[in-house]
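Then we have chain A:
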Amino acid sequence: MTDADIGVRLADPARLPSIAGETQLRAVLASLAGVDAVGAEARAAKLATRSIKTGSKRAALDAIISMIDLTTLEGADTPERVASMCDKARRPDPGDASAPSVAAVCVYPDLVAGAKHRLAGSSVSVAAVATAFPSGRASLAVKLLDVADAVAAGADEIDMVIDRGAFLSGRLGQVFDEIVAVKAACGAAHLKVILETGELVTYDNVRRASWLAMLAGADFIKTSTGKVSVAATPPVALVMLEAVRDFAESTGRLVGVKVAGGIRSAKDAIRYLVIVNETAGSTWMRPELFRFGASSLLNDVLMQRLRQTRGVYVRPEEFSAD
Partner candidate 1 sequence: MSDRELATSHLGAFDYDPAPESAAVARLRESYGLFIAGEFTDPASHESFASVNPATGADLARVSQASSPDVDRAVAAARHAYDTVWSTTTGAERAKYLFRIARLIQERSRELAVVETLDNGKPIRESRDIDVPLAAAHFFYYAGWADKLDHAGYGANPRPVGVAGQIIPWNFPLLMAAWKLAPALAAGNTCVLKPAETTPLSALVLAEILQQADLPAGVVNIVTGDGATGAALVEHPGVDKIAFTGSTEVGRLIQRRVAGSAKRLTLELGGKGANIVFDDAPIDEMIEGIIDGIFFNQGHVCCAGSRLLVQETIADEVLRRLVRRVEQLRVGDPLDKNTDVGAINSAAQLAKINELVAAGEAEGATRYSSSCELPAAGYWFAPTVFADVSSSHRIAREEIFGPVLSVLTFRTPDEAVAKANDTNYGLACGVWSEKGSRTLWVAERLRAGVIWANTYNRFDPTSPFGGVRESGFGREGGRHGLEAYLDV
Partner candidate 2 sequence: MSERLDVRKTYKLVINGAFVRSESGRSYEVRNAAGEFWANVAQGSRKDVRDAVKAARSAQATWWKATAYNRGQVLFRLAEMAEARRDELASHVAAAEGVDEARALDVVARGIDRIVWYAGWTDKVAQVLGGANPVAGPFFNFSLPVPSGVVGVLAPQESSFEGFVDTVLAPLAAGNAVVVATSEARPTPGLLLGEMSATSDFPAGVLNVISGLTRELAPALASHEDVDGLDLEGAGADHDELAATAATSIKRVRRAGGGDYAESSTSRLRSFVETSTVWHTIGR
């Protein structure tokens, strides 16, 4: 087989259901098939046995770089650190111009303007986490201000968090309305909706939250903030990729997936690419529709890349830490 495309057949976008209220939303989400945890985990584990070698590995490593949202979300972040990260985002391997730029840098809103300035003229987007990241514990008014602030500073993408408490207690309309409002506040900026799957716990919840976010207008659905102990896992990514695939088939709209938190090695990242490839299909194998939210991953990918070029393993210090 030469093409692993699963052949998504897009429906007419006109079929996108308009959600009139919480009752209808509940009905749509309840109509989704359940996820058998044993089966989903077994499928993810089986895909993890794919062996990606030689040319396909090289292509995968470059694809991973181009899909990275290079991220720093620490209280200790400084404009200097972000500037350095932006330089790295633009040209990850100073010694090799063939290494692609990353997709975006991801920072707190107050650092957006500086990042935007530093990245001027590059293909790299600036993403800001907003809506009272990471807990989402603020009033809607505050969250919208947070978003407006980031957008005004030039953010190309907004990573918002959903109100997990509202979702888990069944206030689905509230979660939906918040996403709709944030989407409106984003204007032209792309909206990534963080589900914080580690707090949703079950795969059924992940599937339903994915659909809820997509129905509310998310451009991307994202696994995690990276701030809770359980972040992205392969079976969670599997379930979310099934969701975007099925959503595209039933509504005609393509939604991206971002996995974030705990992905540190090229090997892990390649496993995610395999899941993308064999679940949603080759359509999703591009930065417009799949992202890695990560910081240390980039250096490991660069080291693997250099290993392929030089034929030997290289020191970690080959690439700058920030």
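The definition used in the following text is that contacts are C-beta pairs under 8 Å (C-beta built on N, C-alpha and C of every residue); 3 or more make two chains touch, one makes a residue touch a chain; residues count from 1.
Selection criteria: all candidates are chains of the complex that A comes from, given by their letters.
This one's a predicted model, so the numbers in the text were calculated from it and none came from an experiment.
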Of the candidates 1 or 2, the one touching chain A in this complex is 1
Once bound in the complex, which stretches of chain A touch candidate 1? 1-8, 10, 13, 33-36, 38-40, 42-43, 49-57, 59-60, 63, 239, 242, 248, 252-254, 273-274, 276-278, 282-286, 288-289
